[in-house]
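One protein chain is absent from this view; the other protein chains keep their places.
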Amino acid sequence: MNKKKIINDPVYGFVTIPSAFIFDLIQHPYLQRLRYIKQVSMTHLVYPGALHTRFQHVIGAMHLMCLAIDTLRGKGVLIRDEEEEAVLIAILLHDIGHGPFSHSLEHTLVEAVSHEMISSLLMDRLNAEFHGKLSLAITIFKDEYPRKFFHQLVSGQLDTDRMDYLNRDSFFTGVSEGVISFDRIIKMLHVKDDELVVEAKGIYSVEKFLIARRLMYWQVYLHKTVLAGEQMLIKILYRAKELSMQGTELFATKALQHFLRCKIDISNFLEDPMHLEWFTRLDDTDILSAIKEWVFAEDRILRMLCERLMKRDLLRTELRNEPYTEEEVGIVRQRVAEHLGITAEEATYFVYTQTISNSAYDSKHNNIKILNKYGDVQDIAEASDLSNLEALARRVQKFAIIYPKEIGFVEKLG
Amino acid sequence: MNKKKIINDPVYGFVTIPSAFIFDLIQHPYLQRLRYIKQVSMTHLVYPGALHTRFQHVIGAMHLMCLAIDTLRGKGVLIRDEEEEAVLIAILLHDIGHGPFSHSLEHTLVEAVSHEMISSLLMDRLNAEFHGKLSLAITIFKDEYPRKFFHQLVSGQLDTDRMDYLNRDSFFTGVSEGVISFDRIIKMLHVKDDELVVEAKGIYSVEKFLIARRLMYWQVYLHKTVLAGEQMLIKILYRAKELSMQGTELFATKALQHFLRCKIDISNFLEDPMHLEWFTRLDDTDILSAIKEWVFAEDRILRMLCERLMKRDLLRTELRNEPYTEEEVGIVRQRVAEHLGITAEEATYFVYTQTISNSAYDSKHNNIKILNKYGDVQDIAEASDLSNLEALARRVQKFAIIYPKEIGFVEKLG
Amino acid sequence: MNKKKIINDPVYGFVTIPSAFIFDLIQHPYLQRLRYIKQVSMTHLVYPGALHTRFQHVIGAMHLMCLAIDTLRGKGVLIRDEEEEAVLIAILLHDIGHGPFSHSLEHTLVEAVSHEMISSLLMDRLNAEFHGKLSLAITIFKDEYPRKFFHQLVSGQLDTDRMDYLNRDSFFTGVSEGVISFDRIIKMLHVKDDELVVEAKGIYSVEKFLIARRLMYWQVYLHKTVLAGEQMLIKILYRAKELSMQGTELFATKALQHFLRCKIDISNFLEDPMHLEWFTRLDDTDILSAIKEWVFAEDRILRMLCERLMKRDLLRTELRNEPYTEEEVGIVRQRVAEHLGITAEEATYFVYTQTISNSAYDSKHNNIKILNKYGDVQDIAEASDLSNLEALARRVQKFAIIYPKEIGFVEKLG
Partner (left out) sequence: MNKKKIINDPVYGFVTIPSAFIFDLIQHPYLQRLRYIKQVSMTHLVYPGALHTRFQHVIGAMHLMCLAIDTLRGKGVLIRDEEEEAVLIAILLHDIGHGPFSHSLEHTLVEAVSHEMISSLLMDRLNAEFHGKLSLAITIFKDEYPRKFFHQLVSGQLDTDRMDYLNRDSFFTGVSEGVISFDRIIKMLHVKDDELVVEAKGIYSVEKFLIARRLMYWQVYLHKTVLAGEQMLIKILYRAKELSMQGTELFATKALQHFLRCKIDISNFLEDPMHLEWFTRLDDTDILSAIKEWVFAEDRILRMLCERLMKRDLLRTELRNEPYTEEEVGIVRQRVAEHLGITAEEATYFVYTQTISNSAYDSKHNNIKILNKYGDVQDIAEASDLSNLEALARRVQKFAIIYPKEIGFVEKLG
């Protein structure tokens, strides 16, 4: 069998699967599951093209890793074949623990179990299944490998994860502001003392990368309608779980039932492998089909939320620079309760606040290092000729209130 | 409210919704449903990016129609505002009758009810709901309007439907062979005696369009693995329907249950509006979630098929130029029956033949007309300087056999 | 004859010539001359694709103007047909006064005669030739038309001139950092009190536009090797003019001879129309062919400079944050004089300093105005959520020294 399989990727063209073992990993049900988990949750309600999946993303990030390794070797950085395969595996598996609708449901279906924790559990399981062949990849993933740059390529300010998702999200949303010159950045990567650095002439590309990231946050990830869609999703699941735990029978696949009927936290995952087993059965389909069916649920709150989501009759989001006070939120809830004929308690399912923040460059941790022409390493903020980086490093906070638009504009409520 | 809404489309950039009424139509649940119906069914199993939906497609086709109308007006073709809105509505609604997984399930969920029939029923319903505002659009859609070019733009050899789907499928699969110069073709359109024609200098673009179409057939629509995936889907639904009609209780949404439990043909649709009602509740999610859950079904055939599909352990397709004889198929089924430990009867769920054919240009009906520089109209086959068109008009037939690859290669069975 | 001519433009695809009169203008020798004047002078020595011309640029800027007019009309801004044609003519002719190698030779071939002055003279001449049909265009070009937004679209911080050149220079250099979402910015334009404004949701696109502009300055327009190439060109012309005025016979076309043999300033242009006549005969070819031939000149300085340029043996540029002192430059010239066997006086042809500066956004003049959702107009610096604009408005100065690399690095001369 041909061991150099090729995948067609609309973003990069042809992607070559680099080895037979990696091909086997991709065929594994844990990876295949990612075909059914959208990369950016409900974003397609605003940007209809944004239906791309975690599967495409990890293949793309692996492809960029291949390019990065080639570049570094071309500059004389010594990378052994085992190291190469390990870092490719690490990036391929970095998102394996994502549940349906990615970030949206990390605190609803499970109790504060991050996808990174689950990724880690699943990697260990795969490592057992493949007789230890993932050990070095896991070491790199956990940042326990002495040659730091491998981990930095998997998870850092210039990792191939970010490069792929910015590029890919930009491609599928059609928001060209997010397009980055990934090939240029990769060509400028180098390694100094086993740390990842960027050659000085790549500085403008890195600046542009940081700026593109910031713009994508405001235009896509924190888009007002996207926020509303995701919050509605969360509230729907929350309500369904509440009802299920009280004994109400709701339509759901077996896997979803499992997570609706009891609270499951990290200790459960560690104690009983069955939880992880069920988790690997979950994808966006389980959630979406349930929501479609809950349009017929007995519970009026659940029904109303699901109906609105399916009809794309979304809540409205308003943003401002100061937090909404409890009193303000109370007034809005009261107004909504009257309008919808529900209790103020129930109105919490329709009115929520959220704090959103965005800083493109984290100058405190993992700062980006520039290699100047004399071979010295500088922080990018010092090397850059403009004070832009300060601005990009500054955290911007905004405060959102999300509510049904039938009641008019909140900011005019006074 | 801003009546000139803009949609971001990765293929064309910004798409402007041309009128407030069309915006209202797009908001209607019938149209919103198309957000959850993939344009190319199971193709994403081969081309992971191909997750785009009928919703994106109809918006895109409408956008191309706007461009075509602008071009024609710029050349002095008189088009009234009502005609413009009507042809935009006609293209927007042309696919509204598609069920889940588009073509794959037209003969499984329903009995020989084409999506065109259902489109027609739904348009009538919308027309009633909107007090007759769709009447002219429907007249154009049914080709009953005297100015033929409007219908030809909706449904003909150079309609904006084909232009959009070739372009879009090519974009999302990453198969650049299918990219067409839609802008060039549109700029070359003209109208002569109320028929759509192409200016002579656009002839190479039209040839390339036809060739691109042929290549997309072989590389995407009739790709061997795509064929296998779609046939598996059909057989799964077929088996599930068989079991349901025998009284087996299977996991399914209410809407899907409705179509699993009884045969529904066009007469049913015409007699009882409830069938159409349930139909408008169906999308890909209903099917996918059921298949995921049927992995746990009691029936072994159903279970095996679903498991294979979910794990992407797909059947193999072989193609040849002569049909497979009943005897040959019988031998393969026997082999599969032994291999899987099932009866020869049951093996029909795993071994199937299919005739596929492809002709890029139908010279018999709706031939493409070229307007030469003297103002005369010719068939493209006469105007073209190469005999390519003959080749493109020739129907190519191939014969497929689809079967589990565990039994080895069929062509070596002989 | 077809009055809706189409031009193929690699950047935008099809560009339609909007009227028969504009087609006639484009055919005029004054416009055709721009086919032989490169947009970015010697930049192709660094970016080999950057051979695009002023001709392509003005056609492109006119195309963007058409899009802008369409957008504004779509939003209800009243624009009369005469106004439309006038603003299209104004942008089409805005660069008509450029001489060979654009900016590089404005102070060498002529004495402080800017291309804007010459554009103005040529427009007047065309206006006479076309019996006053350009009067409104000239009024707009000179900012004497009461509806300010027309002039702002021709020349302002968001004019279609900048939009086209950033996009085009980015396209032909291959420096993807400069790509801007021109379609998005144009769709966000509006008019308030006859002034050009941008809708609030377009703010990120404008920010990105400003940032792209800044990056293009550093990566292309002020690229060190580009600076060196342009300075060499200037010095060559300067030397040739010096020699010519002393009576040396040099190979040159008649038009170039005219400008080599005597100093010509704006008063000469105004007094004798013959100067303008000769000017319209000059393009890049005159300069380049002379430089090729001057490789055989008797004067050693001229010969050396021309040889180096033709062989692409360019001078080196070093940049720093403080100016180079006269003493420092003196030392470098001395070193070069010794190395090349020339006098210190002659070494001024090989060693030069230059001050370069770059600010992406001029907040003092013509600031960009944002239209918020309540219909109020704000300066973009206030409306933007990040202090980026301050950084972009800050003028960055650098100081260059340009010299033959044979003498080693200047910064190490100490």
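As written, the chain order gives the labels A, B and C, with residue 1 at the start of each chain.
One rule holds in what follows: a contact is a pair of C-beta atoms (placed from the backbone, for glycine too) under 8 Å apart; a residue touches a chain by one contact, two chains touch by 3 or more.
Just so it is clear, the structure is predicted and the values come from calculations on it, not from any experiment.
When you scan A:E83, A:E116, A:D183 or A:E346 for touch with the missing chain, the hit is A:D183. Contact with the undisplayed chain is limited, among B:Q39, B:Q152 or B:Q219, to B:Q219.
The missing chain lies against chain C, touching residues 7-11, 13, 27, 29, 32, 35-36, 44-45, 47-49, 51-53, 55-56, 59, 171-176, 251, 253-254, 281, 283, 285-286, 288-290, 292-293, 296, 310-312. Within the complete assembly, residues 4, 6, 13-14, 16, 74-75, 183-184, 187 of chain A touch the chain that is not shown. What chain B contributes to its contact with the hidden chain is residues 176-177, 179, 181, 184, 204-205, 207-208, 211, 214-215, 218-219, 385-388, 390-392, 394, 396, 398.
The definition used in the following text is that only the chains that are shown with their structure count from here on.
Over half of the residue numbers at the interface between copies chain B and chain C are found on both sides, making the touching surfaces mostly the same.
Averaging Cα coordinates per chain places chain A and chain C 44 Å apart. In terms of their C-alpha centroids, the spacing between chain B and chain C amounts to 50 Å.
Counting partner chains per residue, chain C has residues 184 touching two or more of them.
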